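Below is one structure, written out as structure tokens; the observations come after it.
Only one protein chain is missing; all other protein chains are in place.
Naming follows writing order (A, B and C), and every chain is counted from residue 1.
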Amino acid sequence: MATEHRVTVRVRYGETDQMGVVYHPNYLLYFETGRTELMRAAGVIYSEMEKSGVFLVVTQASCRYRAAARYDQELTVLTRVDEVRKATVTFSYRVLGPGGGLLAEGSTELASVDRDKNPVRLPKEVSELLSK
Amino acid sequence: MATEHRVTVRVRYGETDQMGVVYHPNYLLYFETGRTELMRAAGVIYSEMEKSGVFLVVTQASCRYRAAARYDQELTVLTRVDEVRKATVTFSYRVLGPGGGLLAEGSTELASVDRDKNPVRLPKEVSELLSK
Amino acid sequence: MATEHRVTVRVRYGETDQMGVVYHPNYLLYFETGRTELMRAAGVIYSEMEKSGVFLVVTQASCRYRAAARYDQELTVLTRVDEVRKATVTFSYRVLGPGGGLLAEGSTELASVDRDKNPVRLPKEVSELLSK
Partner (left out) sequence: MATEHRVTVRVRYGETDQMGVVYHPNYLLYFETGRTELMRAAGVIYSEMEKSGVFLVVTQASCRYRAAARYDQELTVLTRVDEVRKATVTFSYRVLGPGGGLLAEGSTELASVDRDKNPVRLPKEVSELLSK
């Protein structure tokens, strides 16, 4: 749980807006890449999890914007598992610019549900892998 | 088939890019609004069509960009059914700016498929309504 | 400040994801439509504000997701000005489904900056109009 996962994303042209910086909702996409790759590194392939019938839905998201990201920059997304509970998992994120400065930080809470969107327990192996 | 359907869309902030104009793939979203509203006006609610098990997948799309659209402008999307065949329908589109100038024009071909993505005939009532 | 502004948005196809519901970052787009239209109704055309050299950048955003929105639904976005300060304005939002049920609620803080992204006071008429 203490380990922070690191992945880089390159800002695409279409992710900018007319202010010349990354459009603010797109940080949630970077967060998603962060948690997906953290999970993959921990041994949980989220696309396989969905195939097995367990889905993680975002129930809460927040972001503080500190400085602007720009087109073609390679950003670093640092992701951490904050808390694993029976049927929810909370991740926190920091997005750093090319020089290492903090651009944004935030968190998301996700709940595990079945195909019919009913809450279900997180699969045991997922809880365990994410709790490490 | 000869009638042209008209709908307006207002450019959202996030649809612009750092060039200060609408990012080019977003015209395909305007096209989609155009054909969905043309269909609705003709009596075909596409979301209902999907519920009944028939999906329209885009098999071809093209667009020529003539002039730039800008944030907050109200654009007019003119949509026309070009051709209805057994299992495909082709739409063409023109996007006009606030002053009536042509900004973009294009077309899309859609094929009707079932839930398993196998080709199926267009529902008869859809063919008929779109052929009028 | 007490008045709540109401605008409707129709869910576009591309706003859904493979879970069959609206992809969570897209609620921030609905929030943006909410505050832009609240401002317009109050007499502040944001695109004109930018032309005059004052920009509103999102410095904080949060959203709680209560229930899923689906393709082609007409959603209601209720927007309220929570607080107007010298150089920031905070909005809160509620997104309702076709039946009036709460789908999501959230807030954003925006700061006014000049072309060089330096903080500036909100234009007086903007503060006044938004404080009403």
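In the analysis below, a residue touches a chain if its C-beta (ideal position, glycine included) is under 8 Å from a C-beta of that chain, and two chains touch if they have at least 3 such contacts.
Just so we're clear, the structure is a prediction, and the values are computed from it rather than from any experiment.
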| item | value |
| --- | --- |
| Options B:L28, B:A42, B:L78 or B:L129, residue touching the unrepresented chain | B:L28 |
| Contact with the hidden chain (one of B:A61, B:L78 or B:L129) | B:A61 |
| Absent chain, residues of subunit B that touch it | 18-19, 24-26, 28-29, 50, 55, 57-65, 68, 117 |
| For subunit A, the residues touching the chain missing from this view | 12-14, 29, 32-33, 36, 45-47, 50, 71-72 |
| Those residues of subunit C which, in the complete complex, touch the missing chain | 13-14, 16-21, 23, 25, 71 |
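Just so we're on the same page, only the chains that are shown with their structure count from here on.
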| item | value |
| --- | --- |
| Per-chain CA centroid nearest to the all-protein CA mean | C |
| Furthest chain, CA centroid comparison against subunit B | A |
| Shared interface numbering between subunit C and subunit B [over half = same, under half = different] | same |
| Mean-CA-position distance for subunit C and subunit A (Å) | 23 |
| Where subunit B and subunit C are represented by their mean Cα positions, the distance between them in whole Å | 27 |
| Residues of subunit C whose C-beta touches two or more other chains | 29, 50 |
